[in-house]
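The complex is shown incomplete by one protein chain, all other protein chains being positioned as in the whole.
Every chain is named by a letter (A and B) in the order it is written, and numbering of its residues begins at 1.
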Amino acid sequence: MTLQFKPNETFRSDFAYGKSDADLLRFPFPFPEDAYMYSVNIEPHVRGGPTAAFAHVFDIDEHYVAECRERALVLAEDPKRCQVLPHMEMAEWDTLELIMESLAADYPDHFSLTKAGDLWTWVNRPLGIQQSFTFGEAHTLPYGPFEYITRQAQGDFTLQDQRDDNLYVDGGMVTTQADWSLEFNIGMTFHEWHGPVPLAHEKGVFDRALKYLLRLQYGRPVRRLNWTITINPRLDTSPENYPVWGPDRTTVTSENVGEKVHLRVELQTLFRLPRSNAILFGIRCYLASVADLARVPKWRRRLHRVLRDLHPEIQAYKGLPRYRQMVLDHLAPFDDGAPTSPGIQSDLDAL
Amino acid sequence: MTDQGIKSRPKYQRLALDPSGRHHLLLIDGPALSSEAADAGFDIAACETWIVIRRSAVPPEPILAEAPGAIRPFRSTAHLFSALQDRLARETMGLRIYAAGTEDFLWDIHGIADQAGMSRQELRFCHVGSKARRIFCVHCRTITAGVKTSIVACSGCGASLFVRDHFSRRLAAFMGVQVDAEAPGEVPDAEEIYA
């Protein structure tokens, strides 16, 4: 499979970002029904799913090159967006192995990996990288193994150490996040890390999810979708830069709401890593504007209904109150009240 | 207002001896264990106790016995922390640490114990004394200490920070987030709530 990349896209300042028709149809729309509430919506991460975004172990799309450049920019501004605690060294190599082997197997046109014992050669054609190194010897790479490979992957990643029947977030590459800080959260337990999420604790969601993840097995990854709303196609909505992107929320008008307001979806994948027994948590971010989503009849109806009926505490947590009514006013005329099919697939073959 | 429902905020309990421990070290941010810090039946004689007297003149021949019942004074918390690092490097499995004091004191001890390889199962903390908070500015990473109000000016970047209940044990600090980031200038009045 050969992808056409769009290397000149930007996720800040001029926001030169757009979706091809195919890219829109592969969007992992996050709502399987017309209402939303927190649940343990985890399922096995098998190859294939309701859209093409689920076809591979790690999904690569037309924004790959531009997203890697955006990541490099964020890291140049703030190197602490990538941190790994010292005891996670084995998990770093596990991550490198998993991502390199998966990308090379799933996208042979773009990536290749050859091994001669511990001497590995990695080729990343879209980014123009060829690197030979010794597996297990960090000094043979320009960055630590985790940083090295996640600089070449789309989406954020965190590393969870498993001990004392808990998961500790002990490392991460976090540059495209929905308002949480790695620098602040690193070292936290599963429940501490999710501390600010409303309602879900009381529903027992995190207790059950933790038990499930503690049993996660090597070779049997799982996935779930999460979502929020972001103004402008901005990847770096970190708490660190909240003073930079926060004011965007006041710029939404009834004229620009369709283009400015983006549904931000995270395809989250969780992998048990072999040597370290750690869990790699991939948080792959997808952005689609309300105007784009309105091109898909099922999705526009459903988005309208979900946002209309959303629990007020979830609205507040996701930062919606300033502009939610404008989004509803924009979408309401598209919602004819017709029933929608269960599941997230677009129900379209082409636009 | 003082409970934002955030689950990372630590919960504390009055100290009770952990019978599964083999030896017990009690660390007190002050000259004695306050009655709020422990159950009435807490057997202080089972612990080796370290206290902070906040005086430069410690007794000329301090008790250094590493044994239950011994009480060893320190000039300051920093003085105690440096001795603790040295002590933990020599300790064997089976130790339990109990600590009573301000949140700064407790979580600094947590950091030292963690460095020594102790897990939370080996620590017992009770928060007594000032409720003032250490605030980590999530934007500029400066720590502002002794914060008693719901909103505080960051001592590093000057931002008006809302004090969230989100707590990092590693930084031993609560998170501060600019309160008027979306609409600059819209700063609510600060209330004194962490006295």
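Definition applied: a contact is a pair of C-beta atoms (placed from the backbone, for glycine too) under 8 Å apart; a residue touches a chain by one contact, two chains touch by 3 or more.
Here is the rule we go by: contacts and distances are computed from a predicted model.
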Among "Molybdopterin dehydrogenase", "Periplasmic aromatic aldehyde oxidoreductase, iron-sulfur subunit YagT", "Fe-S cluster assembly protein SufD" or "Ferredoxin-NADP reductase", UniProt-listed name of the chain not shown: "Ferredoxin-NADP reductase"
Touching residue (missing chain; options A:Leu25, A:Ile60 or A:Ala91): A:Ala91
Touch with the omitted chain, as defined above, among A:Asp165, A:Asp336 or A:Asp349: A:Asp165
Chain not shown: contacting residue from A:Gly155, A:Gly172 or A:Pro221: A:Pro221
Residues in subunit B touching the chain absent from view: 20-23, 88, 91-96, 116-119, 121-122
Interface with the undisplayed chain - residues on subunit A: 39-47, 57, 87-91, 94, 97-98, 101-102, 118, 135-136, 161-165, 207-209, 211-212, 215, 217-222, 271-272, 274-278
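The criterion applied here is as follows: only the chains that are shown with their structure count from here on.
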Approximate Å spacing (C-alpha centroids) for the pair subunit A, subunit B: 36
Sites on subunit A touched by subunit B in the complex: 163-164, 181, 183-188, 191-196, 198, 201, 239-243, 246-247, 249-250, 322
In the complex, subunit B residues that touch subunit A: 5-9, 119-121, 136, 138-139, 141, 159, 164-171, 175, 177-178, 181-184
